[in-house]
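A single protein chain has been omitted from the complex, and every remaining protein chain is retained in its original position.
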């Protein structure tokens, strides 16, 4: 049961209302489909807002009943949408087991479960996964090209970044154990996992300050750790920038390349505007020909 | 009533004192106009300084009367300037509804309103918008070229940065809800909006420390969030750097261009290694000749 | 007794069980050797986990005996591995004095010492150095190419980064002394070393907040320090990115080289636009032909 990242879905039937609704729900190129997308974005954002607002004690105390009804309204709406998605697609199971299908299910299930189980906070958190549904809609709009450039560079540099993160974690483990010895539990470094958490917080220049060194030696080691972190913060940036720049450059080169070969001398690499060979002066065929 | 970012204004009359003052106020290429700009910068900075100093309790207690008079002095000065701008321009309404016109009005209005309304802090804040007026003056000086390169790269990368910010906010919402469940109100994560605020503060490596995880699981999730934030901090930097570098590169390409003109057809922009015109096929003179 | 970073080891004998084990332990190209590497990674991670978990007071209280036995199990395992490494290699002393040999020894010695000495925390910290052993295994897998690109760029930019760190430390010393004078011991700046620690924490944008300026002048100087730090945070990133990009570019250049061979003298590496051999002046075939 492997989750497929983004399978191509096919309509259940070639015509009829199921086909109409398939086009509205799964495609994005008609006016109706775009309105549906827009409605979905608004509903998702509104329902996440309700979840957020419901967690504020003072608001929950006053508007519990209204928020409860709104939450059920959104859940029913998303449930109908989920059923429609299952009905109009040719392979409903394939949709249900795809990444988006699972997220769609996870975003409605907790509200139903809260009828059986006592209303726990954990269920609430899962509902926030609705937010992720936004990405499905977004990825099919005008931002698709920008997104693919950014993600492409991330994917190409994933091994370098993974390697870098391993080095980072190893340094954090070693410095965390060191600080546990130097500062000890009475200065907040209660155990090695906590010290490692502190080392990560420090190296990444977050620095909450909930735990901070208090001895002179501890502060000296902290300064060293910070200087190391500060020097290598450049590494992921460098990796990503270099990949992105090389991606943008090769796009440009690709777009502007001219594949014409001179009939007289075989010369390549002409300017797309050239009408004659730059080496022997013979006429060139028209570009793109 | 759309705000125009930066419309071209025209003088109300072609000659006379209105024309003279239009040149002084709206243009920047005479000695008088430059002195006016300089005076304006000094007045803006001085008036913002008065506002800042007036907010310090100990100074306000001793010099309330002096600061009150200074504030009215600056307000009258800026009011006269505002009226002059309206008088000397051909379409006063167009100026009043432009972005700069609105900022100019907002920077004098609060002081007058304080006569009617009790002197509230909110009015005070609006007056600080005067600071923004500096940009109008600055953008017309020697820094205009540097500014346009920087802003150009920002504008070209705006969609990528917007996309990145959306992803960032989504991650913050999901991790915020997660931490609300894991840590709960008694560790400072009082509600989901507060947790999201914490997640943004953490991912962006600000890390105030007013709220910090205290359970082992919470600290582990925080470490994950920090590593994610640390890995993708590269993204906006990469986007911007790549855009800026490509901007600078195309400048360089301009400098290294081939300046040969074809004797047959007058075509320019040949490859430096070309021996024949790309348009008419006639032999070219040697490059650098 | 110079530590060699990574000497090439040779087997003690050309055949027999010592040769078999040498291939398993020191090489990485057979199935057995890869399984050994995998086992070693798991053992290292598990033993570091035991050390981490043992430092948590509540877990230590309940499972002290189990953790003690696990620790001795891992120590014996790593001891056997260490002895095997000494036995199967041709020059055991050379291995023992290499960087990895010393780390291997340091990761087992503390447990034995704890029998003689009272069980101190310092010994515990040294055992975490086992974590470093992971790098030996990692560097021989599929990540070797990515790693060498990243480290190559770091090595090439080491002098620039060192120079930058010197400037950073000097600024930290000067601003630290300044803040010691301005804020003084009663605001947490107890002495100059502490103030320098604070300046490093601030410039690197970590900002624990355990020490923070409280006077108006101190806050103004802090703002200056932050703006300086914020402006030059670009420097290590710029250095590293430029080096990395230039490394990647030369890779690309390699790919786009001209593969024509001169018929007269066999010279390669011509300019793609060249019509004649750069060495003997004979006509070249057209590129891409």
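So that you can tell them apart, the chains are marked A, B and C in the order they are listed, and the count of residues begins at 1 in each.
We adopt the following convention: a residue touches a chain if its C-beta (ideal position, glycine included) is under 8 Å from a C-beta of that chain, and two chains touch if they have at least 3 such contacts.
Here the structure is a predicted model, which means the values were calculated and not measured.
Among B:70, B:88, B:108 or B:245, only B:245 touches the chain left out of the display.
In the complete complex, the hidden chain is touched by one of A:36, A:175, A:189 or A:208, namely A:208. Contact with the chain that does not appear here is found for just one residue of B:111, B:194 or B:222, B:194. Within the entire complex, the positions of subunit B that touch the omitted partner chain are 48, 51-53, 55-57, 121-122, 124-125, 128-129, 131-132, 134-135, 138, 143, 146-147, 149-150, 153-154, 161, 165, 168-169, 193-194, 196-197, 200-201, 204-210, 233, 236-241, 243-245, 248-249, 252, 272-273, 275, 285-289.
Although one chain is not shown, part of subunit C still touches it, namely residues 159-160, 163-164, 166, 170, 173-174, 177-178, 180-181, 184-185, 190-193, 196, 202, 205-209, 212, 214, 216, 219-220, 222-223, 226-227, 229-231, 233-235, 237-239, 241-242, 245-246, 269-271, 273-283.
Summarising the interface, subunit A meets the missing chain with residues 56, 205-209, 237, 241.
To be clear about the criterion, only the chains that are shown with their structure count from here on.
Our note on geometry: subunit A versus subunit C, Cα centroid distance of 29 Å, whole angstroms. Residue positions 205-209, 216, 237, 241, 271, 273 of subunit B are each in touch with at least two other chains.
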